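What you see is the complex with one protein chain gone and the rest in place.
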Amino acid sequence: MDRRQFFKLCACGATTSAIAALGLMPGDAMAAPREYKLLKAKETRNNCCYCSVGCGLLMYSHNSNGKNAENHIFHIEGDADNPVNRGALCPKGAGLVDYVNSPNRNKYPEVREPGTNEWKRISWNEAYARIARHMKDDRDANLIEKNEDGTTVNRWLTAGMMTSSAQPNEGGFITHKFARSLGLVAIDTIARN
Amino acid sequence: MTNHWIDIKNANLVVIMGGNAAEAHPVGFGWVSEAMQNNNAKLVVVDPRFTRSAALADHYAPLRSGTDIAFLLGVIRYMIETKQVNYDYVKAYTNASFIVREDFEFNDGLFSGYDEKSGSYDKESWYYELDEQGYAKVDPSYEHPRCVWNLLKHHVERYDFETVSNITGTPVDDYEQVCKMIASTHTHDKVATFMYALGWTHHSKGAQNIRTMAMVQLLLGNIGVLGGGVNALRGHSNVQGATDMGLLCQNLPGYLKLPNDQDVDLQTYLTNYTPTPLRPGQTNYWQNYPKFFVSQMKSFWGDYATASNNWGYDWLPKWDLQYDYARHIDMMYHGKVNGYFVQGVNAINSQPNRNKVLKALTNLKYLVVMDPLATETATFWQNAGDFNDVNPADIQTEVFRLPTTLFAEEEGCIVNSGRWMQWHWKGANPPGESLPDAEILTGLMHTIKDLYAKEGGKLPEPIEAINWNYSNPKHPHCHDVAKELNGIDLTTGRQLDSFTQLKDDGTTACGCWIYSGSWTEAGNQMARRDNTDPSGKGITPGWAFAWPANRRVLYNRASCDVNGKPWDPKRTIVEWKNGKWQGIDVGDFNMKLNPQESAHPFIMQPEGMGRFFALKMLAEGPFPEHYEPVESPIGTNPLHPKVVRNPAVRILPGIEETLGTHQEFPYVCTTYSVTEHFNYWSTHCRLAAISMPETFVELDEVLSADKGINNGDWVRISSKRGSILIKALVTKRLQPLKVNGQWVHTVGLPRHGSHNALTRKSYTCNVLTTEVGDANTQVPEYKAFLVNIEKAEGM
Partner (left out) sequence: MSDKDIAASSGLSDLNPQSRIRRTIPKIAKLFDATKCNGCKACQVACSEWNDLRAEVGTFQGSYQNPMAVSADSWTIIKFNEFVDDNKKLRWQFTHSACMHCEDPACLTACSTKGAIVQKSNGTVELNHDKCVGCGYCVSACPFGTISLNPKDSKVYKCTMCADRVQAGQEPACVKTCTTGALKFGTREDMLFIAEKRVAQLKERGYANAGLYNPKGVSGTGMVMVLHDINKPESYGLPADPKTSLPTTLWQDVVKPLGTAGILGAVAVACVHRITVGRNIVEEDDPIAYAQQHHSHPEKTDKE
């Protein structure tokens, strides 16, 4: 602290104290904490989507469980009952609310037509119809039913799938059934990397 | 993990090597902290970098990336030489006394059976000598020159302190200290746990890295006991589940095998994968393979699977080659693939050799990206300056971007590293029109089914047969699918209690045998939330469900001696008492058998023993051996200069030319995650972006002084495959290491770059990385490749 600051400090102290003494400041309000924001929020148990420790989460949204509120998750913290994390979360987990509510979430099915430079919003039905058309045309043209030795192999190599390692098992099983029933061999997860 | 996160608190020594738990699994690391404070455990960290884990270690030892096998084989040599081996355990529960075939050899870096032309082994000789009944011969006296113990001793003799230090760059003092600490747990009352992750898998010999550690643990008697084990810290939240679900090119759910061209019919297939015991009286649990498989086919094809059509066996695709993503992207690159689905993966940022992936995607006719976030993969056709220098008009790929839910918006089960199947619940609707992946694939499946029904086409049968017979076939509820995974008795319609009830006659259906017991008639066991830990050892049997059979510690029969007495009474998991088995965990053996009958704890092996000698399981040999990374900073292998790198590594045509030499690219680059981020996902999360806004490269002080690079300067890093601009972090935490007479510098590159997110725009590390990977799994060598580095002008 230098001399100039010292003088200013004195002046400031004198001034503000004097104002208070003259009754210009509100008198009684003392610091009160912010209102506790989770009071009756809906609490949902979940697990962190990042690594494989499997930390338990408590997710909070505004809802009395009534039918008319659209849940919006506004806070996520660790589930203290979960024996693996006992309430703790790493920085990624502690920041999950911004992941769920990221401005970069996809919202609608979209297509980028060949050679163009933009996304076009489409309906789910259009997405299904167009993708299924591509798949069937390709599969009908390229499915290998028998190998050179005449063994039935029923493999479709001109299509493949890189599968999610964050979706639940149930989605994973549906993915497996989807892929193998069509004859896909080249399926892989990020488990390899 | 053979054990689970909480169990780490029971360890006396924690070795973090091939991973960085404090950084990548901080909450799991909390249990290390617990062990250190409450169990007086010591922490050893071995890593090329002084990491956040190293910051809390009792002892840190640096090593050159890609030399873990040499390091650990030296530990084995030290333990054998100083007789710090848990001999009781080794004699009882490992294949040390088994006799290996006479024609097995190891000379000058190569095992017997190598074919130079194909770059692979004929593994015939990598096997036990069998007697007339087909059982493996053993020599309990350990005198036979070809018993595994003597072969192992001979194999590791070369790895003395100086040799190891010369390869790894670890100073001898540091190395000796690590050896002593690890070896000290060979007694029955001391246990070490090893925690590893991608730091061991991301190598051209990743599987062997892990295997060498498993051998150390067997020698110490540390597998199957509380506080011990082989503990893979898995990456993604449900990568364990995805693996359980068989989402790999050669798998079916529950670690069953997708048939290949040699499995010409069902009978051949079942014979090939149903092992016969290699010693008398074995549990040999895979003998039940046909029950698991037929039940799975009933779940796949429903009523369409009958004995007369071999349960739909022929409808399964069969593989002739391993179509992992590296091969498939290579095929795509060469124009042999038309359509590709990318589900919840930012492929263009994640997969090695970004420039190649970009070209590959450009060759597709259609690409379907299913993701909750706007990934760079979906927008690979958009020009982003130097980050993605393309002309959209030239790219004829039709790209669909389908919005998916994420964890908070869906219900279901994910499996953690400790095999806990934890159920979670939906907290909110997703934004816009997003749908769960299962719902989207169901929509597509029905559209395709309709098309085939209407138009006919090639092989419509499996498409018609695939069983979507859920309560609501158009919108399968996760409860239905979870019940399907558990399995059902088709005669009574009741949920199965356990996989022991599975049959191979088509009367049971089960999607994934190891999940049996997770949703029984008693309801959803994964949703259980009783966190009581009656023993205080971290076993919480009422919390969720741990596959298999709610077992928390695998191979726990090995925690007792042959007579069922715990090696260490303080670590009792199960014990034989008053004529029966009892304990705090579900026994990993048939608890109806007496101790002597069940004294083969590794029940999934046909000889029931832990293997020092791995038979034909791995591509590059039954014993681990030190090979250099495919891009070696010393350009030779000090042990056998003629065999420098892993001789069984897969090099696709044209790939050799994409590998750099140490003359051109003198520095080792290693990639990793930092705590604040999760791959590319969290780059879209503002709080994560604030806490680590921009990626960087870490350099040691000597190298940066040589290059005139100051902290914060822009640098250009290049490999044979590309180059990136990035800011430098100059640190004491990296040190040059003396290797084979030269100084080797390592640069560290976090993998969180992104040009389309909330963090600062930056390049991704995969511009530099090679697709060449582990000879077994094809996991790419992200942890040890060569680069050059120069000071640069900024962006």
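Labels for the chains are A and B, by order of writing; each one numbers its residues from 1.
Here is the rule we use: contacts are C-beta pairs under 8 Å (C-beta built on N, C-alpha and C of every residue); 3 or more make two chains touch, one makes a residue touch a chain.
Values in this document were obtained by computation on a predicted structure and should not be read as measured data.
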Chain not shown: contacting residue from A:G54, A:G95 or A:G160: A:G95
Residue of B:V399, B:A689, B:V715 or B:V772 in touch with the missing chain, whole complex considered: B:A689
Residues from chain A at the interface with the omitted partner, ascending: 1-2, 5-6, 8-22, 25-39, 75-78, 80, 87-95, 97-98
Chain not shown, touching residues in chain B: 22-23, 26-27, 29-30, 33-34, 37, 50, 52-56, 58, 674-676, 686-696, 711-712, 727, 729-733, 758-760
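Here is the rule we use: only the chains that are shown with their structure count from here on.
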Centre distance in Å when chain A and chain B are each reduced to the mean of their C-alpha atoms: 25
Complex contact set, residues of chain A against chain B: 42, 44-57, 59, 61, 70-73, 76, 81-85, 88-100, 102-117, 119, 124, 127-136, 138-140, 142-143, 145, 147, 149, 151-178, 180-193
